[in-house]
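For this depiction, one protein chain was excluded, whereas all remaining protein chains were kept in their positions.
The chains carry the letters A and B, assigned in the order they are written, with residues numbered from 1 in each.
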Amino acid sequence: MTGLATAFGSGAMTNSIADLENAKAILVIGSNTTEQHPVIGTRIRRAARKGTKVILADPRAIDLANIAAIHLRHRAGTDLALLNGLAHVILKEGLEDKEFIANRTEGFETWRSTVEAYTPERVSDITGVPAQDIITAARLFATNSPATICYAMGITQHTVGHNNVLAVANLTMLTGNIGKPGGGVAPLRGQNNVQGACDVGGLPNFYTGYQRVADQGARAKFEKAWGASLSPQPGLTVGEMLNAAHDGRIKAMWIVGENIAMSDPDAAHVRAALEHLDFLVVQELFMTETAQLADVVLPAASFAEKDGTFTNTERRVQRVRKAVAPPGQARADWQIVCDVARHVVSSFKALELKGSDNLKPETWNYETPSQIMDEIASLTPSYAGISFERIETRGLQWPVPNSTHPGTPLLHTEKFSRGKGLFSPVEHQEPAELPDSTYPFTLTTGRILQHYHTGSMTRRVAGLEQLAPEERVEVNPDDAARLGLADGDWVRVSSRRGTIESRAWVTDRVGRGLVFMTFHYAEALSNVLTNTAVDPVAQSPELKVCAVSVEKATKS
Amino acid sequence: MPTLRSHILISGDPVSLARGAEAIKGAVESELAYYALTDEVAVALSGNLRLAPEQLPAAVIYPDDVTYGPITLNDVPLIVSEHLYKGRIVDALQITTKPLTGAIVRVPAREGALFAQQRVVLARAGIINPESIEDYVAHDGYAALGHALTRMTPAQVVQEITDAGLQGRGGAGFPVGKKLNLVAKAPGEEKFVLCNADESEPGTFKDRLIIEGDPHSVLEGMLLAGYAIGARVGYIYIRGEYHLARERLEQAIRQARAMGLLGEGIFATDFTFDIHVHSGAGAYICGEESALIESFEGKRGEPRIRPPFPTTVGVWGRPTAVNNVESLANLPPIVKNGASWYRSIGTAKCPGTKVYTMLGDVNVTGLIEVPMGTTLRTVIEVYGGGMKQGKPFKLAQTGGSAGAIIDASFLDVPMDFAELAARGGGLGSGALLIAGPDTCVVDLAHVLLRFFASESCGKCVPCRIGTTRAKEILARLADARATLDDIHQLERIANNMQAAAFCGLGQAAAVPILTGLRFFRNEFVAHAEQHCLAGVCPMRGEPPAAKRRFGRKELATAA
Partner (left out) sequence: MPINLTINGKPVQAREGQTVLEVCWENHISLPTLCHHPDLTPVGACRLCVVEVEKMRGLIASCTLPATEGMVVRTETPKVVEERKFILEMLLTDHPNDCMTCESNGDCELQNAVYQYQVPWPEHKGARHNYPAGADPNPFVFTDFNKCILCTRCVRACAEIQGRNVWGVAFRGFNDRIVAGADVTMLEAGCESCGACAAYCPTGALTDKPSRGQARSYQMKKVTTTCVYCGVGCQFDLNVRSGRVVKVTSNPKAPVNGMALCVKGRYGYEFIHHPDRLTKPLVKKDGAFVETTWEEALSLIGKKFAQVKKENGADAFATLASAKATNEENYLIQKFTRVVMGTNNVDHCARL
């Protein structure tokens, strides 16, 4: 997100999902779209049926490889080199959009000199992709216009995640694929409302609508609206919070609907950090691995039991509606936040906490989510025209600057959010942890179609559990032969941080030296193994590459 | 160069070879030498003469058009001395009875029949060696193509065919010139000629014999069509069971390529054309042109929605001229001799000849080619050698299984597309099933509906279920287990199938029922009252009075 914001001025998907079918070429890199975003995956398949050229760049032979015009099977963690290599070929063959570059971008010449070094031969050495394939893919991408790039966590969950995204943006601008139907960049957001959670300020450095905490004007605006003085100091990210908890700098945490004990890298470290807290509140549907570490667990309502809105990956704000009552005494999260706020404010009064005089419990008496959305709209330019009334039948895509605006399916049509698009020179850099003699394999992680994240919901659906009952570590047949592994055998996978045991799936979906795992199964959790190294800018952890050893195990 | 006065062809098929055909050839040669006829009579081991196995080996003598068989070494001296030396036909050795063979019927000229066969399509079949392009060329072959490529524009070719009034010979009778014109005018760089050789109509085998007897005439027809519409490639979709026909076509294509008659720069012009053969996999529906295209493209053989028609959206979405074998074989003579010549044959509305396959209760079955407008009576009496055992004519079914069942009132109707259609019949593809009094119409309809039920592709409801339900009612009628209500339901099914089935198959499946009911309703009613007027149907399990005439097996062999 930070990468696109740097290049374009906005971190969100530029075009709409339906627009994918207008693309003549789709480069999918770092996204197992048909499993992670299945309905977008079907759009890509439908486009391919109609003749769109799908260029797949993925270390694994995922489902999309079956329909791809070409599959670039690069080594995990070398996306940036590959993207620069594609740009190199396009420039060398004069296939770039010169007019677009001249009129709408800046920084091109500086960037160009960086890319010059990424010859197909050199990129082939780094990535393992045959030079000719790089040339073919580059031509396919540049000559089939408009072209879209879809990416997801396979690009961002690296120590060079931010730079990877810049490389995607560079390639898009190079071919002029911005601001037009069928073009654009589609960063596919992982969770149902990750876009919305970011939009409404669920980030340590932004208020709603990406208004900076560090910006004095923005802070003044929110201080006025909220009737409180606000800290000018940007807060901590998840990883930093956990480190701080570990070090005792953070004493209390409130976790709403996240299962970080499973979803975050180096699960042992996460667990230790949470156990070190003085007081932990977890608000959940189920007794998750994280909830088990809490001092207080609050029962929350599920999506079917409350009203509100989600914002999807194409910036569309859509209604969530209450269909049934929450079970037992469970309450909607928004109600619980109000309850907690009132109690905390009362306790401040009781403790006679300094500076809490202007906090009033009665300001936390929201009656409906609609009322909360109105407050968001009043403070957030991109949501200014959104109200429950307007999105009753059909959601709107932000920016929606006023109450009559029809929404914005296509961003950056006339100019970029930041004015001109910025080419940023980025260089290849190896992942933080590379295979060595002790840990000779590269582990990459992701999800499968049938389960979601830590499985707290999907593993409680009998049919899904029947389809995908257990973790299966994908191991290449050649590696399996060397390790004496048959399909379905138990393996022990270890990293510097831990060890797990699971069944193996011997398959050429993974190349030699690569193993793949999900993070759906608590009993064989890949995040016990993964590395906490993060991207210095985006703070995203390098979940896509760490070094592991694999050996045959006997399960009692 | 000595003048040859006779040709003697010895059958050279595997059966004949096993029975000593080569030795017979040797014996013929030595006998001819004995009579000093070597320079006057040519001897050749021919291909398959398409005779029944029990008639092999056989010998055909031209131009007398006499066939002897089965013959042995001992017969050779007699044949040579009597026929070739003295000019007398050896009646004892002549093939007298002609069971259903699929051979081309030739009425010997010396019988002096009034209505001689007028051959346009079959002019060379049985006379030339089908495996020799030289023979074809020697008999004016590829002359029409040369003429067209060097002296006519594509538009003139289309015009000539349009003026000739040629109607498609696959059954529907759509004007060929109009079709070629539609394809020629259709937008698109790439166009195709697609020859429909998926001849699956039971009782029809004309296309097979045209191909087997004169494959180059089909190729030349395709070349002319290709030139006319601006195509560079033609395809022949041939019925999977037609092995010999396919071999002949492939050999002919190889020969034509070698001679530069297929490929680039034909006749030193910039016309380029090539032909490829594709075998079907045994589905009746694939004779329907849009199902044929689907099948040709490798999909399930089911008819396409029309419009768009193949003339604009055909093979791989390109404009395509789909034409029957016989239609294509008509093109070279039309282009060579001109439209007015063609119009001098046949009737005003339907010029030209028609190739019929004749089968059933006539003395001679097989293939004939007569001018359009020839009556059924003439066909039966002259070419069919009359009804078997002198029994009276009861009915004919024209056009194969999907054809109309017509009664004796049609005997003197000049047969062509227009006249038969006007009287509630139909010419169809040209199969003529002739039946005498021993045929039960209900039984016949039952056999036909069994065929349709098994060949329905199943795409549309009226045909998928309708054919099966009609078949079931007919089975009950044939077995005297049905009522008058069943006859009403049968008629209802047929009417609704005809009105709304997706394609011609389902619509045509109703034809034998509806025409059978129109002309022989009393037989259906009699069955409901537990009588079979023909006396062939087993009434409630009672053994029939007479043998059933048409079983599924017999019809299948005919095809």
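Going forward, contacts are C-beta pairs under 8 Å (C-beta built on N, C-alpha and C of every residue); 3 or more make two chains touch, one makes a residue touch a chain.
Since this is a predicted model, take the numbers as computed values, not measurements.
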| item | value |
| --- | --- |
| Residue of A:A300, A:A384, A:L411 or A:V491 touching the missing chain in the full complex | A:A300 |
| Listed residues A:P146, A:G308 or A:G421, member touching the removed chain | A:G308 |
| From A:L464, A:L485 or A:C546, residue that would touch the chain that is not displayed | A:L464 |
| Omitted-chain contact residue, chosen from A:A61, A:L203 or A:L410 | A:L203 |
| Sole contact to the chain not displayed, among A:L95, A:L236 or A:L410 | A:L236 |
| Positions on chain B where the hidden chain makes contact | 283, 300, 305, 307, 453-469, 472, 476, 492-493, 496, 498-502, 507 |
